[in-house]
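Notes follow the structure.
All protein chains but one are shown at their positions in the complex.
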Amino acid sequence: MSSTAYFFQQFINALSLGSIYALVTIGLAMVFSILRLINFAHGDLMMIGSYAILMLFNAGLPVWTAILAGVAISGITGIIMERLCYRPLRGSAEMNTLLTSFAVVVLLENGAVLFFGPNTQPFGILNFIQPTLAVGSLLISKIDAITVVLTLAILILTALFIKKTTLGISMRAVADDLTASQLVGIPLNRVIVSAFFIGSLFAGLAGLLWSARAGKIFPLMGFIPVVKAFVAAVIGGFGSIPGAVIGGYVLGFAEVFFVALLPPDFQGYRDAFVFVLLIIILLVRPQGILGAKAMERRI
Amino acid sequence: MNINAISISFGGVKALDDYHLNLAPSRILGVIGPNGAGKTTLFNLITGFIRPDSGHIYFGDEEITHWEPHRIARKGISRSFQNICLFNRLSVIDNVIVGCQIRQHPSLLSALFKTPGFKRNEKKLRDSARRLLSVFGLEKQSDQRAMSLSYGDQRRLEIARALAARPKLLMIDEPAAGMNPRETEDLLALILKLRIEFDLTIILIEHNMNLVMPLCETIQVLNYGRLVAEGTPAEIQQNPEVIDAYLGDENDIASHGS
Amino acid sequence: MHSGRQAGYTFMALGLFFLGIYLLSAYGNHYYQRVGNLMMIYVILTVSLNLSSGIMGISSLGQIGFMAIGAYVAAILTLPPGLKERWLTGLPHWMHSIQTGLLPAMLLAGLLAAVVAFLVGIVILRLQGVFAAVATLGFLIIVKVIAENWMTVTRGGRGLSALPAYTNLWWTSTAAVVTIYAVWRILKSPHGRSMIAVREHDLAAQSVGINAPKIRLLAFVISAFFTGIAGALWANLIGVVSPGSFYLWLTLLIIIMMVVGGMGSVTGSVISAVGFTILLELLRGFENKIAMYGISYIIFAVVFLLMIIFRPEGIMGDREFSWRNVRRIIPLP
Amino acid sequence: ADTVKIGVIENLTGSMASLDQPSLNGVKLALKEINDAGGVLGKKVEIIVRDGKSDPATLATVVEEILGKGVSALTGLSDTTMVLAAAPAAQRMGVSFVSSGATSPSLPDEVGDCLFLEPFGDNVQAAAAAEYAYNDLGAKSVWVLYDKAMDYTYLLQRYFCDRFGGLGGAIISKATYQTGDTDFRAQITSLKSKKTLPDILFISSGPDEIGTIVKQVRDMGIKIPIVGGDGYDTPLLAKVAGPAAATDIYFTTHVALDSKGTKAFVENYNKMFGHPPENGFAALGYDAFKLIVNAVKNANSADPKAVKTALAATQGFKGVTGTINYPKGIRVPQKSVTIIKVDGGKFIFEKEVMPSEIPAP
Partner (left out) sequence: MILQVTDLEVFYGNIQALHGISFNVEEGETVTIIGSNGAGKSTTLLTIAGLLKPGKGEIKYLGTSTKTLPADRIVRRGISLCPEGRRIFSSLTVYENLIMGAVQRRDRKKIRADVKWVLSLFPDLNSRLDQAGGTLSGGQQQMLAIGRSLMSRPKLLILDEPSLGLAPVLVNQIFNVIATLKNDGTTVLLVEQNARRALEIADRGYVIETGRITMEGSSTFLKSNDQVKSAYLGG
């Protein structure tokens, strides 16, 4: 393998890892931008979506039907979650909602262990898609290509939605000032539920692709993606959807290239390097790369 | 206080352009001008919350242009905020005590061991805060949280907190906003009294001419960040440019003011 | 109420508390002693977290990183020399022959945690809200990664074991009392008021002369100091430190304890740490009875959700215990 | 007492649950068989189960709780760190602890004379793998990938490299990942960029990651044989990687689950739990428990001290996972190692070996 081929292969690896991170992050950022809520249970929505797809598929549903239904189930779970856990807390301190989402994680993960058992299960739903595509000496995984396209499509659609539609602007207004949105007559519950539903659909979709890449699912599988997404969202600028995508790619590239470029003895420090990078980015741009341009608080 | 040719712009908009000020001790200066003229920006510059693009600010004989806000405050400049900025969940009296603390550097150890000096100090702080609150008519609310005060009372508390820091220069941004004419009159009397009691130099931003005209010795008028007029209240009131851009055609002071 | 009398009550309460500690360590079984020790460690962790997060308002997910530092420092110091020489080849030679007791280990653990907090704080405390949260989480992960990879000093993923079991109820309870006292005194001092002022409105606080970054750093460092001490106690209680022990579950647990107790209330933190330790043990008992493992955490999460929904400000809000209030309910002499 | 009490500590929730729950199932199966056969010393056997929640502090607490109930011995746990948190309390009380799944050979010495391993040490299986790779597969060079966050995976590759190097093999380079990673392509690409490719890959991984790793290795067009340890011993390997990818893989483990000696175990397990054993830890849990009961019988007493002495003297105990002998003063059993070959997703018994030289723990 020539060194340029090596570089390009690693580039493709980074791109593919970045897109799945980006896809997970979009949903998280969406909910955050509306509710100022870091929904750590986002990863568990991925888990629930994946289990639903697998169970429906095993029950005999055609693949695509199972996938649609599973993604919808994760959307609906999101709505239920909002109704039961987040709505009663609306408007309370950031720390409270953050913790609540952690509590939801504890609830769902332990529930899933009880319900599905702790063991890993194979997830081969998308195996019929031929794994790799060879371009010259480069290998591109088809699932990854699909992920990239899907991520970009979702990015464009949500960005337009948030900027241009009344529902989108309402979501930002709710994010800005809950009381004032009530005063101008924004139907709060409807707006928030919509945001949650969309975010959770994205979680379901991301769950599908994540599980297909890993080839397996297990009750605690949501944890790592949500932490990565949290980091990516912050790098990109929390609340900004394009920022989420950029953050996802930055993270993907950082992880792959730390491993690619560092001697093996240092590979173990990958996550530490990633966080050092994150902190540096934040010191230069405290609001993240695309975070609302450091709008000073007027006093 | 001495300000030399400061300018600042936000994304192309000149919020303050080549502004000058020379203020002798114990004077009261009024700054008026249309909304968005740059008055609050001026306050933010003087108190160090934003940095000018160019120009210099002197207080006494020191240049404070690039100082941190807390250092400027310790030097003797206190302010109130146009958009109320209280310590919401602290009690009213603690808001004032935090202001009073400015001249103190008790060590952490004295607090840990609750030395007699520490106790004496705490009592002194509380007493002087209580005195200030009673001056502002807030003594009854002293144990409530600041956020539970009504708008007008919050404005008073802002001024009380600023005063608690025993400033040489007091800068108040629209203190009479949200007060009715009667309350404005009381405020006027109060400021006059405090000025003597604390030997204050005052810069005041206010849209209510009922407060500005009788109180200020000099008035500056800003428009689009530029100083357009400076003079005594009487002069300003007659200035056609000011009437046109700010006071309004019918000059409300005559027809509606008191 | 007369302040001398209040002090009298306080001393009496302390006396009763230590009498209880004496009875437990002399006559209680190992299990109760162990729970008691953990309870006191949780009290220290929660109260010190409250100083930086509740009172000072720093959204920190990295507190347990300081505990990890404290625990490793104490582990390295108290590890028997023979093992040290065999395992920790990265340590300077003179350290191989040193084995300290618990007190020096504790103090050094706290000190090193504080020093790290100082360095980290200078960088991280410039960030706010979620940004601070993720940066502190980053700190936690960095600590874990270093512990996992620095083979010659931390022994990597295997962790350090065979630590002497120095920790007992006397140590933990004394450390807890000292922590509570110190945080309480700070809260009631000008420093404490400045902290709250900065939390409530940092710009306004600066306008009355408070050096906001400095006071935030102070709170962060003090809090890390006590957390480091808790780490040392933990290390010599459990006997093994490993990177995975100081991670998200513990982080979550102490934040929950703090929030349910009331952010800003020392009393609340104490009540809540004690309460949750007992609650978790009871729930575990229940779980064992019905043999549905995992149900205790589910109930725990539900209890927390209900608490936060119906009492979002926590058990105590930001109020504190006072003898005056006790007298209102129970007639004391 | 009218029953013999044995404590079982497992991490039934949290990150270790996928190893420890099968282990507990193994214990339950053994318990049922023993009690159906009349118990031991004429008494029924009773287990006291506690969940350690994959958390050292919880483990340290529950072990005190169990010890307070007067047990004859303890078993459970599949991870060294977890054992280190739980076992010292048992050591203090003089109650023996048979670790069902932890395989670090130095563990007994770190805790004391009450700690016994049921499985062989990692040094034994790693040496077996190295000898098999060098002699039988004819491998002269190896590339190593291991999980840096886990004690087991670290030690396994270390012992492997010791022995493989000792035989004269070359270690081309090593790469690492972290538990929970799902993407290994950066590491695999760096392998592909090597000027000369190694003869084998030694991948030291836990059961949850190995399937994904194998899948990605094969997806990236690498057909080199893969060698590993008992972490591979799970149906997941074939199912996650797919039959096409799960080929030309060799691993060491305790027992071939399809061999004659284990047939009854697998069948009974299936009958009791409705599915075959999830992984090798089920058999280990089963054996560890029977080993303790065997010691109770040999001691003719349920007293912890006597049980400990009897355990230390165990000779020729036949379990599902092999025959256990504790040589004098050594509490890691000398057991033969089973080598399994994976071909088209099928596990095929290759041979049973005893390594000729074992790296020091």
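Every chain is named by a letter (A, B, C and D) in the order it is written, and numbering of its residues begins at 1.
One rule holds in what follows: a contact is a pair of C-beta atoms (placed from the backbone, for glycine too) under 8 Å apart; a residue touches a chain by one contact, two chains touch by 3 or more.
Just so we're clear, the structure is a prediction, and the values are computed from it rather than from any experiment.
Engineer: For review purposes, identify every residue of subunit A that touches the missing chain, sorted by number.
Structural biologist: 166, 169-170, 172-173, 175-177, 179-188, 292, 295, 297-298
Engineer: Of the residues in subunit B, which ones touch the absent chain?
Structural biologist: 10, 32-37, 40, 82-84, 148-153, 156, 174, 177-185, 207, 209-210, 245-250, 252-253, 256, 258
Definition applied: only the chains that are shown with their structure count from here on.
Engineer: CA centre of subunit B versus CA centre of subunit C: separation in Å?
Structural biologist: Result: the chain centres lie 42 Å from each other.
Engineer: So, what's the distance in Å between the C-alpha centres of subunit B and subunit A?
Structural biologist: For subunit A versus subunit B, the centre distance works out to 47 Å.
Engineer: Which subunit B residues touch at least two other chains?
Structural biologist: 49, 81, 85
Engineer: Do you know which subunit C residues sit against two or more other chains?
Structural biologist: Counting only residues that touch two or more other chains, subunit C contributes 148-149, 203-204, 293-294, 297.
Engineer: Flag every residue of subunit B that touches subunit C in the complex, lowest number first.
Structural biologist: 47-49, 68-71, 73-74, 78-79, 81, 85-90, 94-95, 97-99, 101-102, 104, 106, 108, 111-112, 114, 118, 125, 161-162, 164-165
Engineer: Can you check the complex and tell me which residues of subunit D touch subunit A?
Structural biologist: Against subunit A, the touching part of subunit D is residues 12-13, 15, 17-18, 21-22, 148, 173-178, 180-183, 185-187, 189-190, 192-193, 207-208, 211-212, 215, 219-221, 236, 239-242, 278.
Engineer: Show me the residue ranges of subunit A that touch subunit D in the complex, using the header's touch definition.
Structural biologist: Checking each residue of subunit A against subunit D gives 1, 3, 6, 9-10, 13-14, 16-17, 110, 113, 117-124, 127, 131-132, 134, 139, 141, 210, 213-216, 218, 220, 223-224, 255-257, 259-260, 264, 267-268, 270-271.
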